[in-house]
Every structure is written in structure tokens, then in C-alpha cells.
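Excerpt of the complex: some chains, original placement.
Every chain is named by a letter (A, B, C and D) in the order it is written, and numbering of its residues begins at 1.
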């Protein structure tokens, strides 16, 4: 176990154990803390390194020490290092109920791509126009995992789970107002779904959904990739 | 204003004001209280009279004083008097996501029929097999009002609202467990729907949905019926 | 299905299916996204087109591409196109418990007017001075639908439902503090009402109430829309 | 401070400090514990003594040691001793929204009577037939305090507070289902009321409302009564 100059105690072996390096949760950290932690992980990791929920100010501190880091402002995702492009052969479909959910969907898609997954983006297919999702049934079935991002009532995963045999990772978003209670309505909907086999991550957690997809597709990948 | 022998203070003119007599909410009342209140309303009302959430013991007290009263044990609905059969010309579609929701759907259907509405029952069309509801699009559009009954994630009204121009009265049910929180998940889903124009009644309130449908169809009915 | 230049996937046939075009939920979208989506819907729709919960900045982007769009700053409603004036002949009474609820009531009224409905505004008739609403009983009964907007304890729909035979669409507002919990108290009140037949929409959802009223009045309209 | 044979540590001087003896909360106590505590308080108190939320079995233990104790089974109230009849000259109006709320209203009325208050019972005046409460305006104003008992949406106190200048003690009840959440909806309604000056006690707490009324009327009573 190493301790960084700032007294951080990073879990540098997590990549060996879990297939992915530790990520830096930027909220509540100083820009310097984020930069030191991210740089330290990037130096040690062979694959992708991330910081989540970062501000532009935190990113600017990171990019000074990890020059090729990239930043998605809408979701606050910093990608400090990318996996080698051929690591995992699978595809993840990232399906998004409405345009307001795009920031969360992009967090999932960018994370997945940085981990070496192919991403198929399917946007704006809310259940109030259910034919829109029906038209994409083949694209869903072609993917190895389907990440479904939806706010408001969060009903899209139930419909999709009835259309495809693929693993479903549902991401409730905080899009909505009033009785959506910052994503609670969508979260409870997804957990209570009548369509069995849907799994759920935290509200607005596109990053976690991509990690879950990566865990799933690594199981499916040939032995040499593990 | 009359007071009954038991000291009840019934609102006997409500029928004139609102088009429907007061209903007796049976929960927490003694069988005798339910019987006296129901009989008193039935004597005064020209149209249908109901007691809701009744037990068999309460019904048996009612039927002694209102001999042609009927009872639906699953929902606890007592119909003490029915409207004249031709009062309202409209049709209400009662759509039910799953068989477990049938008791609530039947409360809605029986209430609507007792109020003189035609009922078109469409059952077991949950969103996990969304083609089932798509097949019924014409029946939905033929109705004057669509009552949609769903528990668990309660997503069915969102799908239906995108398929039809008709008024939607959504009824969340307490079917489900865990994160469905006795119908809370379905309730929040229906209130947060991305499909505008859905209106919602209380959890398990099939009776209220039918009254709402009756209010709507009376607007549409010719003047002589009012 | 069309895809717009920005990758939006609009449901342009919704108007044919449901009688109303899709609306743009502006929250969490960029001004450009709102403008492109609104313009695209306005080009395709024969009737009214709306964007809800918009900021002034989003409106300014819209008005550049849809020059006659109008904006209600208090509610954030953009009306990008209005229905032909004679489409639906019915009247919706929009009843408002207090002046603080006016923004939500206006969202309902402006939406209804844009959809071709006549609106009768009845304001400031809270239940603490219950004679104020009793005086308006005839105006309530003359309308085809009554939209009731109330915050704090949200008791007004219960009183009104006992006074009129008309369909009631109740809108809880987030007006209040402490135990009103941003509209939750009013929402629960309206759902738990002892007056049967009240239907409820989401907190602050004046737009949805107007859509529900439009659905109802279309049922009532004869071939030439009365 | 005395300790009873059972190890109870009763607050026998509370009557001197607060004008009323301690009450025995029977829930979760053994019949013997309730009997010993009640008898001990009855022996020491000059005025009324109560046990609340008692079962018949607990009452039977009490009545063996306090032979003239009485029991109201619906509310579980044991009155072990009554105040001298002339103690307080005031009147409390106990107003009840529906028949299902009667048990709680009776707990309030019986407690008030045992404390020497006159009680004016006004029942079944729910807000869905608001004329029923308007007719009683004079009876409300004649009372010194108005206790208002209501379940479901709990809107009655708001209406009454706008009709009378008297102190209002509102009691939410657990009558209702679904979104009434065992009295939570009525509780929030009463706390959020737009009519200022309403005070609220716990759900189903008719006993506490009567104690509050007694506190109020003792302020108004002539000096010798204090």
C-alpha cells in the first residue's frame, strides 16, 4: 500500500483484483487532491483511469499533471487514461429515454468506450412513443449488454426487458420534478419492474452502469482477455 | 339535512349537486352503521348507491335492509342500488396490467356498470409484453375513457397514453413487494409520467376511477341525461 | 421516424395517435436542443406545440427559429404554435386557491387556450373563506372540466368535488413550507380525498392538467366539436 | 416520589403542577402494570385519572382494583376517576368529519367530560358536503374550543378555522388507505393549512386534544377554578 504526498491512501492493486483501477470520486475533494489521486492511479494502472463528478476547476488541475486527460462537462467525467483498444470485444447498447437524460447516458457511453467496449447509442425512445423502441429490437439483441437510462417514471427498462434476452442495467436519472423526487420514482419503478432480470444502479450513475457492463462482457470475452 | 336513527348525518342532496349519491366508506364502521347509512342513502337516491371496503359481515347487515344489494368480496364493494340502465351512453375501457390487479379493476368495472356505463375489460397486458397492449389500440380509442390499473412499476398508463387520444384515469395498485412500497412506486410512476394528460387516483381506488369516468362521460352525454 | 440534425428522435406521429403533438421538456436540455426540437415539432404538427419548464435563454433560442412563439416566464411555458381556434368548443374552469398558485394555474390556462379551449379563471378561493368558492358554483357547473390548483393543504378539490358534477383535475402546487414538503402534503390530500372522482396530476403540473382537460373535452365534442 | 409495589415510579405531583394527573399509556404494559399504576394514581389524584390505548383484558384488571372505572372499547380509553362536575365551566365542540372517525372523536369527548367540560358533538360534516359544517357555525362559535377530528385528506379544520374565532385543536385520524399513509396525509394537511391558528395533535390522539382543550378552558375559567 502506497501513500501519496497528500496523504491519500490509494488502492493501487484494485486493478489486479477487479480488472479495473480504483476511480476518484471528485465531489468534496480539492482540485489538488483530485489531481494527485488521478495522476497516481494513472501512473500505476495498465488500463483506464477515471475521476467522476468533477468540476472544470478540478479537471484543470488534473490536466496539468495528466496532459491527455479528457473531460465531459455535462456529466463531470474525467478520463485520465484509456484501455488498450482491443481489450474487450463486446458491445454495450446505451439506450436513453429522453434528451434530458443524455448527460447520464453519455457518462455511461464514454466510460464504456474508455474501457475498450464498443457502444451503440440509441436515444430518445421514451415509452410514450413505444414504437420507437420496438424498431430497435435487433440492435438491442446484437449488443452484449443493454444499459437503459431513464428519468421521470423510468418505465423504459420494463419494456426493453420484455423485448430482449440481454442483460439489462437500468439507470434511473434525476430528470423530472414533483413526484419524481429527484429520481426516486424512476428508481422504485426499475426495482419493482414486472419484467424479471432487470438490475439497477444508483440514480444518475452512468459510470457504475458502464463498469457493470464491463464486468459482464469480460465474462463473455475469450480467456486471453481475462 | 337529515339525521338517521344512529346519529349519522348523511349528505342526501349530494346526488342533486354532483350527479351521484354519497358513498359509504365502510372501513372502521360497525355493520349496523354501514347498513343504516346504506339503506338511508338507497331510499333517498334515484341512482346508484355504493358502500366501499366492506367486509362480508358488513354486507350481511346491509342485505338484511337492502335485499337486492350485491357484494364483490375481492374488492369489498357493495352495490346497493343501480342506475337506470340507459342513463349514460358512454363506454369505459378498464385495462389491467396483471391478474393480481384484477380485484381493483373489478371494483372499477362494477362501479361503472352500476352507474350505467358500458365496460370493456382488457386484462393482463403488462408492459413486459408490450405487444399485448398494442393489439388493443382500437378498443382503447373506441372507449370514451380509459381506466388503467397497474401495480408493481405501474408503467402501463405511460404506454397507453401514447397510443390513444382518450382521457386516462390511472389507478396504482398495492400489488408488489419490497421497493414497490405498497403501491407507492406505481403511484409515483403514474404521477411522473412523460406522457402528458394522465390523471391519477389513490392506490387501489378502483371506485374513485369509475366515478371519475362517470363524471367525464356525463360531460359528453346529451343534455337530457344530466 | 425522423432524426433531427442534433440527433433528437422526435415522435412526430404522436399527434395523429393522441390528438396532440409531443411536448418538449426543456429542463436539462441546451437552448439549441430545445430550439431544434420545438421547431421540428412545429413544422410537422397541425395543432399546438409546447415546450415546458423553459428558461428565458431557452426561449430566446426558440424564438429565433419559431418567431411567433410566446413565453410565460412565471411557469416557463413556451407556446410555439396554437391550435386552430375552433377545434374544441368546450370550457375549462381553472380554479386557483391562492395568488401564490397563479403561475401553475396560468400554465394550465395558457395551455388550454392554445389547444383551443375556452378558459374561465376563478382565482383566490381558498377553503379558509369557503363562501368564496360556493359563490362560483354555477360557473363550475357551466364548465366541461374543472382544473383545481392548490398548494399548502390542497383541500380545495374536495370542497369543489362536492359542489359540482363535472370532472375534476386537481393540481397540487409546491406553494408552502415546512410540513407541506414542496407539495407532498397537497398531493397526498388530493389523492386521499373523501370526495370520490377527483383525479390528480403531478405537483406543479398545470400543463398536464390542461392536456387531461383537452382529452376529456374531445370526448364530449360532437363531430363538429360542439 | 413514590415507587409502587411493581417498581413503577409515578409522577404523583403532576396534578398539582399541571392541573391533571399523569395518565397511564397502556400499550406494551401488562394488565397488572396498568391496574397498579391506575389505582395508584386514582388514590392520589383529586381529579380525573385515565389510562389510554387499553385492551379489554387490561381494563378487567383495572376494574378489579378501581371498581367504578369505565371503558370505551372503540378507543381503548379507561376513565378511572372523574373530575368534580363543576370544575370547568367551558364547552368543547367535538366535530367529526366522518363516521369512521367516531372512535377518536369519542375518546376526545369522553376525556373532556371526565375532566368536567361540557361537550357538543357535531358529527359527519365532511368537506365534500361543505354546507353541513356551515350550518353549525353558531354552535362552533358558542363553544370555547373546537376539536376537529378528520381522517383521509383532513381538510375540515381549514374550513372551520375560516368560520370561527375559537381555538382549533385538529386531530388527524388514521382513517383512509393508500396515499393517506395511516394518517400522514391528514396530519400534513392540518399542519400546512392556509387558515392560520390551527394547532394539531398526534394522529388518532383524541385524548391529547381533550387535554389541550382543558388547558385552554382553564385559562378562561374564573380564578377559583384554577
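Throughout what follows, a residue touches a chain if its C-beta (ideal position, glycine included) is under 8 Å from a C-beta of that chain, and two chains touch if they have at least 3 such contacts.
None of the values given here were measured: they were computed from a predicted structure.
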- Note on the structure: With 4 of the identical chains in place, the whole complex in this file holds a copy count of 8
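In this section, only the chains that are shown with their structure count from here on.
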- Please state, in steps, how far chain D lies from chain B along the shortest route of touching chains. 1
- Item | Any chain that touches chain C and chain B | A, D
- Message: Relative to chain C, which chain's C-alpha centre is the most remote?
- Response: D
- Task: Can you grab the rotation angle between chain A and chain C? Superpose on CA, round to the nearest 5°.
- Result: 90
- Could you tell me the distance, in whole angstrom, between the mean C-alpha positions of chain A and chain B? 44
- Averaged over CA atoms, how far is the centre of chain A from the centre of chain D? Could you give it in whole Å? 56
- Task: Please set out, as single numbers or ranges, the residues of chain D touching at least two other chains.
- Result: 98, 126, 128-129, 178-180
- What is the complete set of touching chain pairs? A-B, A-C, B-C, B-D, C-D
- Message: So in the complex, the part of chain B that touches chain C is made up of which residues?
- Response: 11, 14, 17-20, 23, 25, 90, 144-145, 161-169, 187, 191-192, 194, 196-203, 207-208, 211-212, 214-220, 226
- Message: Applying the document's contact rule, which stretches of chain C touch chain A when the two form their complex?
- Response: 1, 7-11, 13-14, 22, 25, 27-29, 33, 37, 53, 172, 174, 182-183, 187, 202-205
- Query: Which residues of chain B touch chain A in their complex?
  - Reply: 97-98, 126-130, 134, 152-155, 158-159, 161-163, 176, 178-181, 184-195
